[in-house]
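Left out: one protein chain. Kept in place: all the others.
We call the chains A and B, going by the order they appear; numbering starts again at 1 in every chain.
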Amino acid sequence: MKYLGCAYYPEYWGLDRVPVDAALMKAASVNVVRIGEFAWARMEPEDGRFDLDWLHRTVEILDAHGINVLMCTPTATPPAWLTCSHLESRFMRADGRRLEHGTRRHYCYTSEIYRHFTRRIVEKLASEFSRHSNVVGWQIDNEPDFIETGFCYCENCQQAFQAWLKKRYGTLPELNRCWGTGFWCTDYSAWDQVRLAPPGLAPARVFDTRRFANAQMSDFLLMQADILKRLHPKSVVSTNLNGEVFTDLDFGNLFEKLDVAFKDLYFDICTMDVNSLIMDQFRSFKPGQSYWVTETGAGMCGNGRPAHKGQFNAWMWSNYAHGADAHVVFRWRTCLSGQEQNLEGMLEHSGHPGHRYQIIKEAFGDMRKLTAQLGTLPLPEAAVALIHDYDTMWGYKSANIGSQIGYERTFTEIHKQFYRRNVRVDVVSPQADLSRYSLVILPSLVMIKPEFAQRLKEFVAGGGVVLAQGQLGMRDDHNSYLSYDGPDHLQELFGLRIHGGMYLYSCVGPEETPSKPTDFKTRIGGQLDGQVVCGSASVWLGDLVGQGGKALLSVQEDLFEGQPAVVERATGKGLAVYAAAIRMDDDLTGALYEYVLNKAGVAFRRDVPLHVEIINRGPVVFAINHSGQPVELALNIRGTVLRGSFKDGKASLLPYDVVIVDTRV
Amino acid sequence: MKYLGCAYYPEYWGLDRVPVDAALMKAASVNVVRIGEFAWARMEPEDGRFDLDWLHRTVEILDAHGINVLMCTPTATPPAWLTCSHLESRFMRADGRRLEHGTRRHYCYTSEIYRHFTRRIVEKLASEFSRHSNVVGWQIDNEPDFIETGFCYCENCQQAFQAWLKKRYGTLPELNRCWGTGFWCTDYSAWDQVRLAPPGLAPARVFDTRRFANAQMSDFLLMQADILKRLHPKSVVSTNLNGEVFTDLDFGNLFEKLDVAFKDLYFDICTMDVNSLIMDQFRSFKPGQSYWVTETGAGMCGNGRPAHKGQFNAWMWSNYAHGADAHVVFRWRTCLSGQEQNLEGMLEHSGHPGHRYQIIKEAFGDMRKLTAQLGTLPLPEAAVALIHDYDTMWGYKSANIGSQIGYERTFTEIHKQFYRRNVRVDVVSPQADLSRYSLVILPSLVMIKPEFAQRLKEFVAGGGVVLAQGQLGMRDDHNSYLSYDGPDHLQELFGLRIHGGMYLYSCVGPEETPSKPTDFKTRIGGQLDGQVVCGSASVWLGDLVGQGGKALLSVQEDLFEGQPAVVERATGKGLAVYAAAIRMDDDLTGALYEYVLNKAGVAFRRDVPLHVEIINRGPVVFAINHSGQPVELALNIRGTVLRGSFKDGKASLLPYDVVIVDTRV
Partner (left out) sequence: MKYLGCAYYPEYWGLDRVPVDAALMKAASVNVVRIGEFAWARMEPEDGRFDLDWLHRTVEILDAHGINVLMCTPTATPPAWLTCSHLESRFMRADGRRLEHGTRRHYCYTSEIYRHFTRRIVEKLASEFSRHSNVVGWQIDNEPDFIETGFCYCENCQQAFQAWLKKRYGTLPELNRCWGTGFWCTDYSAWDQVRLAPPGLAPARVFDTRRFANAQMSDFLLMQADILKRLHPKSVVSTNLNGEVFTDLDFGNLFEKLDVAFKDLYFDICTMDVNSLIMDQFRSFKPGQSYWVTETGAGMCGNGRPAHKGQFNAWMWSNYAHGADAHVVFRWRTCLSGQEQNLEGMLEHSGHPGHRYQIIKEAFGDMRKLTAQLGTLPLPEAAVALIHDYDTMWGYKSANIGSQIGYERTFTEIHKQFYRRNVRVDVVSPQADLSRYSLVILPSLVMIKPEFAQRLKEFVAGGGVVLAQGQLGMRDDHNSYLSYDGPDHLQELFGLRIHGGMYLYSCVGPEETPSKPTDFKTRIGGQLDGQVVCGSASVWLGDLVGQGGKALLSVQEDLFEGQPAVVERATGKGLAVYAAAIRMDDDLTGALYEYVLNKAGVAFRRDVPLHVEIINRGPVVFAINHSGQPVELALNIRGTVLRGSFKDGKASLLPYDVVIVDTRV
C-alpha cells in the first residue's frame, strides 16, 4: 500500500501542536495526511485577504517527518463572510428556503458568484502549494453529491435549467414531444414555465432535473480540476465519493476525467458484501489503476459502533487485496466541538494516544513491512462484468412506480451471488471494454443504447456469455416507455420480444388492501443443464414471447401460466440468457447464476463460508475472515506464509484474521 | 349493462391512431369512451385560441364504429400558460406555498380568474360537441375532492371565507358565540382576523373551514353543470367521485343536483366488503336510478397488484348486480410517459393487445350478450338503511379527540355485519325517505337535526325499527357539545338520557404511558330475546340513565358498573334500540344485529361464506365468489342457469366465479 495516512486539521489544533503530532504520526507509519477541506475561513479570513503561512509551515513540518500531503480545496464549506454577504451563493431547497450557514454543502453549484470565489481560492492554493514537493495530490471539494442536500432550486438554477433544456431540445415542441407532455396537460408554451421538478412529478422532467444537477455539479468540480492540473501538473487530482454505489452524481464520468478514484469508505456502515461491492466498483472505475480510500473510520463513526478486536486490520487488508493504494483514516484526533465532535480520531479528545492509536499503529506498521516485502503486485483479475448504468438507475429513481423494482437491491443481490461464491467481479459502465470478460450481467437495464447493444452482440459473437434480468430495453432516453416491444436493439440477440410485464407487488385478495403490501410470488420451473429446478419469482415478471430463443424455465401459474420465464439463444461462439423475473428465491437464483458461470467457464467455490474472502493479487493470496467465527479453509496452494496460520494448503483463521501466502516461493 | 367502455386519450396518441383503436375497441364490445379530462392544453393551446378539430374528428370516427362518448371538461389540469401567467389561479397550501405546475388540481376553486377561463372552455366545448349525437354525457372536471391537495389557503379563499362567515353568522359576536371562542382566548373583533383553520385548531373553526371548502368546490362544479345542461340539455351531466365513502366533498348534495352518480371504483384498492359498501352507497345516491362506474382498473393500478384469473369478471358482474349501468375501464392503452406511465391500460405500451385486452374483450362480450338476453332488470332492493351524515363525519374529523371514535371504521364495520349475512343495505343521508325501509341504523351520529328526529319518530310509530350506536345527538350544528343531556330531540324515542361518555382508548395502569395505547375493554352482558349474551366494549361507552327505556344489556365492571349499555323502547308499532358501546366484540355485535334484524322482520343468512355475494335484481339471481376458494352454495331457487354451474338449487362456484340464474323460466 503506497499511502497510509489520516485526515488532519492544523487549522483547528493550531500550529504549535503540529510538531508533536507529526512525530506521533511518523511513529505510526503515517506517510500521508489529508489537509484543508474545511479550512477556507482560516485560509481567507476576509474577502480577498489570504493567510496561508500556517499552512505552508504545516506542510514543511510534515515534510521534515517524511509525510506527504493530500491537499483539499475548501469549497464544501464556504466561510460565513461569503454566504452571508452573497445570498445567491446559498443553496435553496425545493420549498424555497435557503440552507443556513453552519452546515456543509450550503452553496449553489450553479451560482456564478460562488464560482468566482472558488476559482480565486483554488488558484491561490494551487499556485502556492505546488512548490512543496511533498504535496502529492489534490482533493477537490469534499464528498460532492446530493445526499446531504438534494438538488438546488434557486432562480439561478431554474434559469440555467431552462438554458440547458434549450440546448438539449432546441424547441419547446421538441421538449414536449420528448417528455411526453400529452398526458395530464403538461405541455409547455414558454421556456420560463419549465422548472426543476420536485420529486413525484412527471418522470421525464424529474429525470432531466437529475441530469441537469449532475451536469452542474460535475462542471463545478471539473472547473477546479482544470485549475489544479494547469498549476500543479505533476500532482494527482481527484475528488472523493462518499455515497455508496448508487449516487446521484455520475462518478464514472468524473473519474474518467480525474487521475485516481477516491473513495470515503467506512466499513462499519455497510454489510461486508456491500463493502466488497464498493471496492470492486472502485477498482473498476479506472481499469488497471489502483484506487485510494481517502477516509475510513479510525474508530466509531456517527452511529456509535465500536469495531471488534482485529476488525480494523481485516478491513485494511481487504482494501489492499481489492486493489487500493491508499488507506487514510478519518481523522487524526477527535475534535472537541462541531457536529462531528463524537467521531473518533486516532487520538482521544485529550490528545492521548489510546486504544485506537495503538491498533492503527500496529496495523500500519504491519502493512508497511509486508507490502515492502511483497513488492508491487498486479491488481486482482475479474472474469465477470456487472454493468452499472447511471441513466437506468436515475430513470427508476425518477418514476413513482418503477422504483418498486429496487435497482439498488437488485444490483446488490446480484453482486452477492458472486461474493458468496468467491468470484471476483468488475463493476463497469455500458461504455466499458467487454473483451476482458467471460460473463457480463445486465441488472434490469431498462434503457439500452444502440452502441451498447452493438458491443454486446460482438461480445457474444466472440464467445462471451450475457445474462440479462428483468426490465430490459423498455424505456427511451427520456425515461418514457417505448411505443414498441422490447428489448430495444436486443430482440435478435436474446431471441424474444417483451410486450410488457407485471409488478408482483402484492396479489389482490378480497381481504387485502394496498396499505399492507406483501410480495406476491409466482411459481417458475423447468430444467437447467438437465436438472429440474423450481421456485418462485416476485417483484416483477416480464411478459414475453420467444422468437428464436429457447425457453429454459417457464411460468407455472396464474395470468402468465405457460409463458417463458428464462430464455437463451446461442449466437456465434457465445450465449445470451434472459430471465424475465427480477427477483427469485435463493435456490432458483443460485441455479441460474451457476448455470451461466459454467457456460462462461468461470470457476467458483461453494464451500467458502459467508464473509470470508479469498483474493489473489497475482502470485499472492489473501484470505480474510470478516466473520466472528473461526474458519478452516482449504486454499489448494503451496507457498510461503507471510501472515497468519497456513499449513498443508489450509489456512486457519481466527475471527477477523488475515492469512497471506506468497506462491512465488 | 348499458355502457361498457374505457378512457381514451387521442390527444396523447394522435389522430392517426384513432381508426386503429376504434376498430380494436369495437371488437372488444366497447360502446362508450371517456375523453378529454386532461386535454385543455391541446384544446386551447394559447389563451383564447382553440383547436378542436382533432377532437371533432375523433368523435366522428368513434361514431362510425358505433361508439358513444362521455366528454369531460378539462378543468382538473389547467394548461401551463394559464397557471403560470395568472398566479392567483394556483392552489395555495396551508404553509403558504403554491402548488407546482405539473401535478393535478393545482388550481384555486375560488379564484375568479380561474372561473373565467373555466366558463369559456366549458361553453366552447358544450356548444361545439352537443351537435354530435354520440356524445351522450359530460363529466365535470375529474375526481374533484380534497384528497390530493387539502384545502386552498390563498388570500382569495381567506376573503371568501370571511364573506361566507359574515353571511352565515351576521355579526362577530354571533360567530364568537357559535364557535364558543370563550376558551383559549379566541374571540374575534374584526372579520379579517378570522382565517381558514389549518388542522388541529378549534373544532368549530376547522368544521366551518371544511364546510366552506365544500361549498366553494361544489359551487365551482355546479357552475359548470349549469352551462352544460343549458347548452346540451339531452346529455347526462355529472362528476366522478374518486375517494371512498368518506369524502371531504359532499357528493350527496352534488349528485342530487346532477343526473347520475359517477364513481371511479378500483376494486383492487379496497377489501371486497368495502367495495360492496361503495356500490351500495352509489345505488342509493339517486333512489331508483342506476349509477355509472366511470373508471375501474384495466390491469394493475398504482400499487402494482395484478388481479387473479377471473377476478375482472367477478368484479364486473358484482358491479352490475349492485345496480351499475356503466363499467368503464381506465384506460385504453398504457401511456408511455407521465406520472401514471405504469398504470396499465387494455393495450400494452407498444399497442399490443395482450393479456388484459383479451380478458376484457371476453368479459365485455359475455356481459353484452347476457344483459341483452336478460332485458332491463329492476335494481336490487334493500330493507335496511344505514345513515351516512357528512356533518357528523366532518365534525369528528374537525376535532382532535373525537376522531378516536373512528366514524369511518365504525360505519364500515356496521355495514360488514350486513354484508356477511347477505343482507342488502342502502346507504342514505338523514334527508332520505325512510318509509321504504324496515330497519334504520344510526352509526354514532353525534349531530341530530330536529327534522331528522321527527322523521325517525314517524318511522318508528309506523312500525320501523331503529338502532343507534355510540355518540348520539351530543353536539350542536357548530361541532360544540350540547350544554344539556343528549340524545338531542331523541330522549323520548329511545327512553333515556345520555350524560356523556368515556373514551376507552386505554386504561391507566402504573406501568402505562400514552405512547403505547391499547384498547381498554369493559365487560357488557345481559339477555337478548331470552339468550344470555356477554362480551366486551371498547373505544367509547355512553354514560346514560334509562327514562322509560328498558335495559337489555348492562355494564358489568369498573366506573359504569351496573349502568345500562343497551336500551330499547317500543313506540307505536315500532322499536327504538340504543347501544351505548361504539365497538363491541364480534359475538356481541352479531347478537345485537341479529336481534334488530329479527325485530324488523328482515331475512338474513349465516351460512354464506365471507366474500360470496348473492344478489337479486328482480327475478334474476347473481351468485359471485370473490374468494380464492371454491364454494358450494344453496340458492333455494329454481330457474334457468345463464352462466356457471347450477344444479338442484345449488350453485358450484370456482374461485372468482359467477353464477346467474333466471327464475322467470
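What to note about this one:
Keep this in mind: a residue touches a chain if its C-beta (ideal position, glycine included) is under 8 Å from a C-beta of that chain, and two chains touch if they have at least 3 such contacts.
This structure is a prediction, so every number in the text was calculated from the model and none was measured.
Within the whole complex, the absent chain has one touching residue among B:19, B:45, B:150 or B:198, and that is B:198.
Here the missing chain is touched by one residue of A:100, A:155, A:219 or A:433, and it is A:100. When you scan B:373, B:400 or B:454 for touch with the missing chain, the hit is B:400. Only one residue in the set A:128, A:143, A:248 or A:268 touches the chain that does not appear here, and it is A:268. The chain not displayed touches subunit A at residues 9, 11-12, 38-42, 45-46, 74, 77-81, 84, 95, 97, 100-104, 267-273, 300, 302-309, 311, 334-344, 348-352, 354-355, 610-611, 626-628.
Against the chain not shown here, subunit B presents residues 95-96, 179-190, 192-193, 195, 197-198, 200-205, 399-402, 404, 474, 478-485, 499-500, 502-514, 517, 520, 543, 558-560.
Going forward, only the chains that are shown with their structure count from here on.
As a whole-number value, the distance joining the C-alpha centres of subunit A and subunit B reads 49 Å.
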